[in-house]
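Dumping the structure here so I can ask a few things about it.
Complex shown without one protein chain; remaining protein chains in place.
Note that the chains are named A, B, C, D and E in the order they appear, and that numbering of residues resets to 1 at the start of each chain.
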Amino acid sequence: MRTDKRANDEMRLIKITDDFVKYPEGSVLIEFGETKVICNATVNESVPPFLKGTDTGWVTAEYSMLPRSTHSRNVREAQRGKLSGRTHEISRLIGRSLRSAVNLEMLGERSIILDCDVIQADGGTRTASISGAFIALNKAVKKMIERGDIEQSPVTEGVAAVSLGLVNDELLLDLNYEEDSSAQVDMNLVGTESGKIIEIQGTAEESPFERGKVSEMLELGFKGLEVIFAAQKKISDF
Amino acid sequence: MRTDKRANDEMRLIKITDDFVKYPEGSVLIEFGETKVICNATVNESVPPFLKGTDTGWVTAEYSMLPRSTHSRNVREAQRGKLSGRTHEISRLIGRSLRSAVNLEMLGERSIILDCDVIQADGGTRTASISGAFIALNKAVKKMIERGDIEQSPVTEGVAAVSLGLVNDELLLDLNYEEDSSAQVDMNLVGTESGKIIEIQGTAEESPFERGKVSEMLELGFKGLEVIFAAQKKISDF
Amino acid sequence: MRTDKRANDEMRLIKITDDFVKYPEGSVLIEFGETKVICNATVNESVPPFLKGTDTGWVTAEYSMLPRSTHSRNVREAQRGKLSGRTHEISRLIGRSLRSAVNLEMLGERSIILDCDVIQADGGTRTASISGAFIALNKAVKKMIERGDIEQSPVTEGVAAVSLGLVNDELLLDLNYEEDSSAQVDMNLVGTESGKIIEIQGTAEESPFERGKVSEMLELGFKGLEVIFAAQKKISDF
Amino acid sequence: MRTDKRANDEMRLIKITDDFVKYPEGSVLIEFGETKVICNATVNESVPPFLKGTDTGWVTAEYSMLPRSTHSRNVREAQRGKLSGRTHEISRLIGRSLRSAVNLEMLGERSIILDCDVIQADGGTRTASISGAFIALNKAVKKMIERGDIEQSPVTEGVAAVSLGLVNDELLLDLNYEEDSSAQVDMNLVGTESGKIIEIQGTAEESPFERGKVSEMLELGFKGLEVIFAAQKKISDF
Amino acid sequence: MRTDKRANDEMRLIKITDDFVKYPEGSVLIEFGETKVICNATVNESVPPFLKGTDTGWVTAEYSMLPRSTHSRNVREAQRGKLSGRTHEISRLIGRSLRSAVNLEMLGERSIILDCDVIQADGGTRTASISGAFIALNKAVKKMIERGDIEQSPVTEGVAAVSLGLVNDELLLDLNYEEDSSAQVDMNLVGTESGKIIEIQGTAEESPFERGKVSEMLELGFKGLEVIFAAQKKISDF
Partner (left out) sequence: MRTDKRANDEMRLIKITDDFVKYPEGSVLIEFGETKVICNATVNESVPPFLKGTDTGWVTAEYSMLPRSTHSRNVREAQRGKLSGRTHEISRLIGRSLRSAVNLEMLGERSIILDCDVIQADGGTRTASISGAFIALNKAVKKMIERGDIEQSPVTEGVAAVSLGLVNDELLLDLNYEEDSSAQVDMNLVGTESGKIIEIQGTAEESPFERGKVSEMLELGFKGLEVIFAAQKKISDF
């Protein structure tokens, strides 16, 4: 049994606090157990240079951790003057995942920026970020419809993400920090409500893994995604 | 009357949530009305180079705002690769203010770093930061005593900070964003429980002000500080 | 049929030039069709701080593209003063992939740095980099054995990487730039000679894809890896 | 008595060399005793983005110290690639102080940049900078009138700044480096010729100070400002 | 005799590989013995700000070394976030040298950027870069004529560069790394086909040298330049 008494295929408690910050067009605090991330969506009436004049919109994301969201304090990236490779990698993953579920032409020449700021990290910050950012995005879209910016939602379907891994030769869903630290294989799965894959990333942390494990992992992952979709729907339908 | 119906000498509602993040040695969420700041204290067993070998400790602070803690989104300082002048100035003020109330020799060769991250900004973020950081610092000190790092608290007395200003020729306490934006004079006062001054900063925003106003301002400021000290004491005695 | 007349499950011509640069401990030029990458391995008698005193080694990588390795010229990252997210992401992938096939304790407190510099890019630069860097690494290891630094090779088995994708609803192996640009799904697979997975990354570029496609993709990918392993073995046995 | 034999309420010798550098629209070398600062004013026919199209001007400042303006050499900020917090804080103070005495609408869409470069530092570099920059600004304004850029001076009244402090329980005016280093309380006062306050900053360096001291300090400070206004007037009337 | 058996006035073997990279408007790999540099020319339909609207073009260059082009690995400048002084100095020299042989007005408002990336360094990287970059430039110009961008070549005459030096009191042509390391005087000469000087840089590495040596050096240098011009002409007439 897992240290927090969960079954191997059981998610941690998911909690989503609506309207966590008052200024953004969409804002939630999402919690996967002890992992807490503020997800804010900002609508900008501009697009990156490569989209100027194309009538197409953009969705992008920035991920960051508070210095003391972890056991020991990290130096601020603003102090060091540059983003770490990990920050870049996760920010790109969040942005890419959400773009997959948005019809960018229906958005018009506008950007939606998702800021995912981790307040407390206990494993799964990137999957919580994606799952929370999707709600913030969806709420921002509703506000744009209300304001008359767009007529219909460009969101094509629900997006969520979950981590899973092989720990002591057992497949576990939604790893906490302790489990993640000792995982032999680590997978992040971003999927849609209709059961499709947006992104799959599986990494052998210590030694290569059998090809056959992949479908087992996918099955477990989609089981977790269903729980997240249910939690997301309590805050905002999509 | 003020737009939020307060009397001129009335503070906004102060709320302090204890143990907001689980990892830091001290952590609170402090709210001055709609202004919300996470204050985390980290104890480090090292000091800056200029104090090495002196048996003296250090207290320092870093202030930051989430990109969407304000009406419009700010570019992350980590993205731009450098801290703004404003961030530098406020970080230095917080550190300086807290050092004034700590006997650094009693601390031993250790640093306490106060991270003040603004989640939502509605005026007074620097004064809320100082007031919250003092509690986080005090809690970290208690943990150090518990762990046997030090025997006695090096904190000499309570520290809090408040803003005030001249708005439409009236002296107002604890300005919110709207009031702050139209203030003729803006003052930040950092003081101690025994009624002494740690820092006084008064700035004419539009046009220079009469010298005589200063003592009136100090009186109003200390009135506000008393309310903050009372709120701080509910969380942690000092 | 593909524009370059290959069958869907056919790799481009792989060419590996041995000892491309004379100074590094291992150096090859690897070509996947028109994609050309210089892979240099450097052995350093030091490790990153977190490994000091642990008797454990490290393998890391840095990926870069010459400004005019692509159709239009890219501004140098050294000019902009920072690495792009893409560069970070690929550098991390290469390092992680190679570490999976090296027993870091057998390496002793030494680092091997793999520099992958893309001279000409026509799709698959990251998979060519991993496949070439493995040979450079292997050659550096042999040199270390020759010099008596270590007695036995810490390389556990062969590593190679291949890209594949869904283009116009057909699964294609080893995408060139043109195919990559129009891929619906894009997958990078890093695997071992014994048929195990080190890393799998599959991304829906336009719209989410069916879960069932994954095993089909894995099969195609491993078919490609076998061709690369054969090409690698002509330069250096492992 | 003070080490340089001044009375407690006595300023150091103030010397202002006119037209120190030939290119700027206004240029002086100001000396407060051994503290020497070059103050250059540049008129630019542009304003920061937030003022574009508002018919309003801007006044800003940049402060810097030569590497060997102090006892030991400081690393150049251009070498380190970033400005220190202290530099930011002082630059902002200078800019803010001068803006208070300029009618920015009368300036039109133009900027005046004040560069304050410290050649030799012996305490009071920020107050000498403000006092010298005001003269450079005033001279630049006269040149603009001569050139026909503007018809009337937008300068509303004279600005000067002085430091003072509590040293060995005595209030001293215009601290030199040695006095500044041992001050218990350190105050900087920016005021106008008509006796009003632009900025007051008082800091307890060691231990908090009595609120009652503030008016005593203000009185002493304005005494010093009068001496500076007299020195400024010898160079340029305002 | 020299360690590589050359006569004192003998160049190393010069090899120029045409069309080394397929995308640039001009691309060669140039080798001076073991020194190898990729020279790519990019034509941009824009000019730096100071030339906008002047109907005048620009030629500029960027020089860089691969991390392991030398005996020990250099940290990437992109990693350190800034270019070294040496990189700046050489990039400026290459650009300046080529501009001297181009009629910038005939170029129209276009830029040609020369990227010189050193793959393997064995002395004379800057002179090989200039000599190779001139060919890449010349090829780019021919492509512009073919495309109808310009009617005539703005190249006025051939440009090449060579190093020479005083080693053990003997004047040597085209120093390799070992010779360069022990040179008493080091000279770089950039000249034209008609025997004129574009740039002469002579540096006393250890102790100052006799003025009379200069004409001897020039004679030797131009002897080397002739060999380079002959090699260049095999690739592209000018």
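The rule we apply is simple: contacts are C-beta pairs under 8 Å (C-beta built on N, C-alpha and C of every residue); 3 or more make two chains touch, one makes a residue touch a chain.
Bear in mind that the values here come from a model prediction, so they are computed numbers and not experimental data.
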item: Shown chains touched by the chain that is not drawn here; value: D, E
item: Full-complex contact with the absent chain, from D:113, D:130 or D:160; value: D:113
item: Residue, one of D:15, D:52, D:76 or D:147, that touches the chain absent here; value: D:76
item: Hidden partner chain, residues of chain E it touches; value: 82-86, 88-89, 91-92, 96, 100-101, 156-157, 191-192, 194-204, 206-211, 213-215, 218, 222
item: Touch list for chain D against the chain that is not drawn; value: 21-24, 27, 34, 38, 40, 42, 44, 62, 64, 66-71, 73, 76-79, 81-83, 87, 113, 115, 117, 119-120
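Following the convention adopted for this analysis, only the chains that are shown with their structure count from here on.
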item: Maximum centroid distance from chain C, chain identifier (CA atoms); value: D
item: Same or different contact residues where chain D meets its copy chain B, judged by the half mark; value: same
item: Chain A and chain C: spacing of chain centres that average the CA atoms, whole Å; value: 27
item: Chain centre separation in whole Å, for chain B relative to chain A (CA means); value: 33
item: Cα-centroid distance, chain C relative to chain D, in whole angstrom; value: 59
item: Set of chain B residues in contact with two or more other chains; value: 81-83
item: Chains grouped in pairs wherever the two touch, ordered by label; value: A-B, A-C, B-D, C-E
